[in-house]
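Heads up, one of the protein chains got dropped from this complex, but the rest are sitting where they should.
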Amino acid sequence: MELDFQTSVDYFWALLPEIVLSLWAMGVLLADVFQKGSRSEASRPAIAWLALAGIAAAAVANVWLMTVTGTGGMIAVDGFRIFANFILLLAAALAILVSMGYLDRHAMNRGEFYVLLMFAVVGMMILASAQDLILLFVGLELMSVAIYVLVGFNRRDPRSGEAALKYFLLGAFASAFLLYGIALVFGATGTTDLALLAETIGTGVQDAPLLLMMGVGLLAVGFAFKVAAMPFHVWTPDAYDGAPTPITALMATGVKAAAFAALLRVFAVSFGGLHETWVVAFWWLAALTMIGANLVALTQGSVKRMLAYSSIAHAGYVLVAVVAANAVGAAAFLFYLLVYTLMTAGAFGIVIANARGDRERVSLEDYAGLGWQQPVMAAAFAIFLLSLAGFPLTGGFIGKLYILRAALAADQVPLAVILVMASLISYFYYLRVVIVMYMRPAPAADTHAGLTASRPLQVAVGVAAIGVILLFFAPAMVLDAAQGSVAGLFIAQEALFGLSRGP
Amino acid sequence: MLTDILFFFFAGIAIFCGIMVVTRRNPVASALWLIGTFFALAAIYTLIGAFFIGVIQILVYAGAIMVLFLFVIMLLNLGNDYQPDLRSRAWMITAGGSGLVLLAILGRVFAADTTAPLGRLTGPEAVATQVAEYGAVGAIARPMYTDYMIVLQVTGLLLLVAVVGAVMLAKRRV
Partner (left out) sequence: MGDGIVNGAAAGFSPFLLGWIVLLPLIGFLVNGAVAIAARRYKPVPLAAASEEEDVAHRHEEHPATPEPIPATPPAWTKSLPTFVAPGVIALAFAIALVNFFRMLGAGDALPVIERYWSWMPVGDLQVDVAFQLDQLSMLMTLIITGVGALIHVFSVGYMKKDEGYARYFAYLNLFVFFMLILVLGSSFPLMFVGWEGVGLCSYLLIGFWFREKANADAGKKAFIVNRIGDFGFLIAMFLIFAHLGTLNFVEVFAAAPEQLAFGGAVVTAICLFLFLGATGKSAQIPLFVWLPDAMAGPTPVSALIHAATMVTAGVYLIVRSSVLFAMAPSASLVVGLIGALTAIFAATIALKQWDIKKVLAYSTVSQLGFMFAAVGIGAYVAGVFHLMTHAFFKALLFLGAGAVIHAMHSALHATHSPRDAQDMRNMGGMRRWMPWTFGTMGVATLAIAGIPPFSGFFSKDEILGYAWSGARGELPISQGSLFGVGGEVWMLLIGVLLAAAALLTAFYMGRMMLYTFFGPNRTGEAESPHLHEVGASMKWPLVVLGVLSLIGGLFQVEADVPIVNWFAAVAIGGPDALYNFLAPVTAPAAAVMAQNIPAATVATHPAWPVLLAIVIGAGGLLLAWYLLKPAALGVEGEEPDYRRAWERILHDKWYVDEAYDRGVVRPVVALSGFFARVLDRRLIDGTVDWMGRAAQSVGMVGARVQSGHVNTYAFVLVVGAVLALFWFSGGFAWLAAS
């Protein structure tokens, strides 16, 4: 189908996945309310499955979207969006699956949890596909507000509320930066449309007005906050640590992926002409994030907090692909986000599973001897950790390899070296967990007996583990898809500005 | 000329009130100074011809939101014995340095030639043509319900999420 966005009907088709998911979420909200009436009790398991079905329906709509082309609208209809949507829907599906047992254990099984999660995904999808800065901002807020609430969803745990408040205050602060940036960009160029921006800015690096540069800078700060790049990561450890773990997983995967997708679209495409200026800023962000996050992760005694820093470090790796800002980089970027989503969601799934009742066991000592008493669980965790470290035989290795390729293709040799060194550092703290699991005896023979891994969680972890392995042995299909997805994104840019140059 | 003078006058008020907001120890005092900022901003909007926005600014912010703020502050009955935010010398130096740098950047932005936007027309003239054609409300409403209809819809979703979230977080029994 060909869309020209002359009528609102075109928007209906172009936004079909988002619309399906929004309506479905409202339906789930109503179903939950009608089913419960005025009683205050846990929602039925069917609500969760209904939410999962909504994600599936959106995925179907997303598949259908592949047959649609269209330009000029406020929403992009391109391969990049479709690929990003799949990543986001995957992250959401995994988050729902790992939530099922968790919510019951923590006595917070309310249908609204899934409803808010679905709305957050709608926000993410809009964020990843917006072709207009205003829509982008509204999508970002839709996602953020839902996530703020979800972070504080566990009312019994004061840490959850504290995390939500911190995240909310700092998130609002960062949103202000972003909004101010949008305003300045609009002031300098007279448009918020990303395609028009690219055209207007053109190749004019030298004579770009300072107003525009300020706007670009503020946008960079706003995005750096959302993707948790150092030094704008300060909120991350606390928010990730305090949030219910399935939401931590969603924040580390979906929220981050959506923000990255928007970042790439805005900077590599619209501000392509200003590449030489912003690439330096992102260069430093990437370097600082990779080094700093990995160093701090070394000192963490809590596995959940370590994974939080690990997710910050991975933002640094993905930023390398952004800095490369060429087609290889964009493909590597999508590929890495997919692998990263699988391995991070899987790792958090194990953290959820390693719990007794409502007591999460997140300290390093709680994993001692897990490898011998829960071999399947520990093996899956080892796969995820090794993949996060970039160990061969896992998808993480291929992902890092592609990012390295992209960085070298863009002549970013020092950054590539930093990436390798940072990965080497990361081996220490990932392997520490593996070593503790397998090489330190459990305090008692039944320390890890009867852990509560619900069946859906097992499915999620299994899917993620198999995916991580498969992405090593057969990455070609996904990579071809990623390369095809970004083909349209960069053709004009490369011809115009020669984006594959270094700074 | 007169517009310029008025602009700098109101801008000064806005900045002064802003400084007072962040330096007051008593939250009620902060909230009241914030109203001053809102009024100054409304005046600036009006100066560039955005009458509707100016009115809305006063109605919504100075009216509704500020009342809510004050209610909350008084309900929580917060004292005014807070420590200042800047507690150590290192903090003050960093904060002061950051402020100076920001000021310098601002100076550069003003000094640079920013008269001509890169692309389509913006600024008071653009607003004026729009207002002349569609009226003060129409200049906002038309794009909002045509070009930016999608944004409006998504904002609707955002409000729904906010309501659901507020209920979830505030409900006594969960």
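Order of writing sets the chain letters: A and B. Residues in each chain are counted from 1.
Methods note: a residue touches a chain if its C-beta (ideal position, glycine included) is under 8 Å from a C-beta of that chain, and two chains touch if they have at least 3 such contacts.
What you are looking at is a predicted structure, and each value in this text was computed from that prediction instead of being measured.
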Item to check | Hidden partner chain, touching residue among A:Leu16, A:Ala42 or A:Leu210 | outcome: A:Leu210
Checklist outcome for this item: Contacting the left-out chain: of A:Trp24, A:Phe177 or A:Tyr317, that is A:Phe177
Item to check | Of A:Leu393, A:Val459 or A:Ala487, the residue in touch with the unshown chain | outcome: A:Leu393
Next on the checklist: Which parts of chain A face the unshown chain closely enough to count as touching?
Outcome noted: 161-162, 165-166, 169-170, 173-174, 177, 210, 213-214, 216-218, 220-221, 224-225, 231-232, 234-235, 238, 277-278, 280-281, 295-296, 298-299, 328, 331-332, 356-357, 371-372, 375-376, 391-393, 398, 401-402, 405, 409, 427-428, 431, 435, 438-441, 444-446, 449-450, 452, 473-476, 479-480
Checklist outcome for this item: Hidden partner sits against chain B at residues 76, 78-79, 82-83, 85, 87, 91, 94-95, 98, 101-102, 104-105, 108-109
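To be clear about the criterion, only the chains that are shown with their structure count from here on.
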Item to check | chain B residues within the chain A interface of the complex | outcome: 105, 108-109, 112-114, 117-122, 126, 147-151, 154-155, 157-158, 160-162, 164-169, 173-174
Next on the checklist: Going by the contact rule set out above, which residues of chain A touch chain B in the complex?
Outcome noted: 8, 11, 15, 22, 26, 29, 40, 74-75, 108, 110, 112, 115-116, 119, 122, 126, 132, 134-135, 138-139, 141-142, 145-146, 148-149, 152-153, 155, 164, 186-191, 196, 199-201, 204, 209-212, 214
